[in-house]
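Omission of a single protein chain aside, the complex is shown with its protein chains in their original locations.
Note that the chains are named A and B in the order they appear, and that numbering of residues resets to 1 at the start of each chain.
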Amino acid sequence: MTEPLLRVTGLRKAFGAVVATDGLHLDVMPGEVHALIGPNGAGKTTLVAQLAGEIAPDDGRIDFAGADITRLSMHARTRRGLARSFQITSLFPRFTALENVALAVQARAGHAFRFWRPAWRDPTLLEPAHAVLARLGLDLHADRPASTLSHGEQRQLEIAVALATQPRLLLLDEPMAGLGPEDSAWMVELLGELRGEVAMLLIEHDMDAVFTLADRITVLVYGRALASGTPDAIRADPEVRRAYLGDGAEAGAEAV
Amino acid sequence: MLLILEQTLNGLQLGVMLFLMAAGLTLICGIMSFINLAHGSLYMVGAYVAATVAQATGSFLLGVCAALPAAGLVAMALEWSALGRLYDRDHLDQVLATFGLILFFNELVKIVWGAQPIFLDTPAWLSGSVEIVPGVPYSTYRLAIIVVGLAVALGLYLLIARTRVGMLIRAGASNRRMVSALGVDIKRLYTLIFGLGAMLAALAGVMAGPIYAVQVGMGENILILAFVVIVVGGIGSVRGALVAALLVGLVDTLGRAFLPTLLQLAFDPATANGVGASLASMTIYIFMAAILAWRPQGLFPAHG
Partner (left out) sequence: MDNGLPRLILAAILAAALLALPALVEAAGRGYWTGIATHVLIFALAAGSLNLILGFGGMVSFGHAAFLGTGAYVVGILSHHASMGIPIATWPFAIAGTESALIAWPLAMLAAGALAFVIGLISLRTGGLYFIMITLAFAQMVYFFFVSLEPYGGDDGLSMWSRSRLPGLDLGSDTQFYYVVLALVALAYFLKSRVIHSRFGVVLRGSRDNDRRMRAIGHPTRRYRLAAFTLAGAVAGLAGALIANQTEFVSPAFLHWTRSGEMLVMVILGGIGTVLGPALGATAFLLLEEVFSGWTEHWMIVLGPLLLAVVLFAKRGLWGLVSRPGEVPRD
């Protein structure tokens, strides 16, 4: 059996009385699309923040690609191939779309103690950045400042920036948040194309997207994994139906 | 031994004055996320108003009674007219605007009262000394400062722990958005905190008057010390401000009193005095650096 790419063991994080992550176990296999669903406040973003190294867990352990990364800094994790897109768009508004991506390309191009040559004229940064933009259909907007892009374009750029770090695992925190149906469909298509190339931990409220994309689904409630399994198994799980998948979601799931 | 006792009391006295400065400042920093350099000007305004009224009437207490409302009103007027607009701006804007205010107040005081220091006499009923332990006299006035300072600290504690306004202040210090979500008139609360902080600063200024000279720029040294206190205590935490103020007061006073002597154990007297004096003036900053290395958010971080 292959080793999991990401293994979370007994992870715990409390904010005062609120236990946002409560002894969580979770595996993501290489190349797998693993969806994480759960009601608002279930602790999904808090989990991602711990995986990415933004907040330190109170207890437990995170292994990635065979190494313990529990105490590693954010940037060191990214360099090992763990990239994150943010639930609330987090870009560099004054930089162009191309420069946003080029910054991410630069991060894996060695240290930045280079003071002389203009970064934005360096083909070793710009060419890979262009390629990523083209892949996401953003190449037309390459030279526009990120702040002037539409919301949908910004969400795409958000993914592009994460992708440009050449991750082995993408942590996607609600990539469809705030997108209209058209943009959502395009995003599903895009993530589908990435399948197999990079593993994903996909957090999403859009059940259509989840059931379309996921190889495996974990249901998170109150910081704990209520159930974990294939989409069919999750759909059939009576406890999940009761606790989380309301009627509307069920209908959506059936429609898949 | 007795010297240590006396210096400890001096340290406490400096500590409670720093607390009066820092208490309002830390709330303003913590709740409004606002850095108010002009807080030191309010300390100065308090001292000048008190000195003027005390000279005119011959009563120290009347001076105090005039100084506190005066500083409070000045602060609330400033908050209402200009500073309140800067809460949502970045800290740099706040720094510049309040830096401008310091320049303005210092110059204004120079024009009104002149560049020479003026004096605020210790009230007769507080001059002299008391024997704290047999054979050890200590200045009544300084003792009174300690008592008043601690009483104010207790009062603040009751205000914050027991009243509705206090509840809002606590909520605001740890979670600003929650308070607005409660539908409280947040602007009034801010103005109130500003006024309260100013009155505390003015009280410190008045009490400092008889000990240090009342002069232009007197607010800035103590302002920077108050910043050290806030950083050590943790922004937004009044409890942190109290603990840190007393620590800073003690470290500073004891450092100045004893470092040169201590260094004589290792160096010749001349070197010891020279190095000691340099080190003593830097102790609290080194202390701050040590605390920060250990806890970057201060001793009692208010934000979770």
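In this section, contacts are C-beta pairs under 8 Å (C-beta built on N, C-alpha and C of every residue); 3 or more make two chains touch, one makes a residue touch a chain.
Every value quoted in this text rests on a predicted model; they were computed, and no experiment measured them.
Shown chains touched by the hidden one, complex as a whole: A, B. If you put the hidden chain back, the residue from A:I62, A:L91, A:I159 or A:I234 that touches it is A:L91.
Within the whole complex, the absent chain has one touching residue among B:L3, B:A56, B:L73 or B:L103, and that is B:L103. Of the candidate positions A:A104, A:L194 or A:V240, contact with the hidden chain is made by A:A104.
Contact with the chain that does not appear here is found for just one residue of B:L27, B:A66, B:V214 or B:V228, B:V228.
For the chain left out of this panel, the touching residue among A:T78, A:Q154 or A:S228 is A:T78. Contacts to the hidden chain, counted on chain B, fall at residues 29, 33, 35, 82, 85-86, 89, 91-93, 95-97, 99-108, 110-111, 220, 224, 227-228, 230-231, 235, 274, 277-278, 280-282, 285-286, 288-289, 292-293, 296-298.
Contact between chain A and the absent chain runs through residues 52, 54, 73-76, 78-79, 83-84, 86, 90-95, 99, 103-104, 106-108, 112-120, 122, 145, 147-148, 161-162, 164-165.
What we mean here is this: only the chains that are shown with their structure count from here on.
Per-chain CA centroids place chain A at a distance of 48 Å from chain B.
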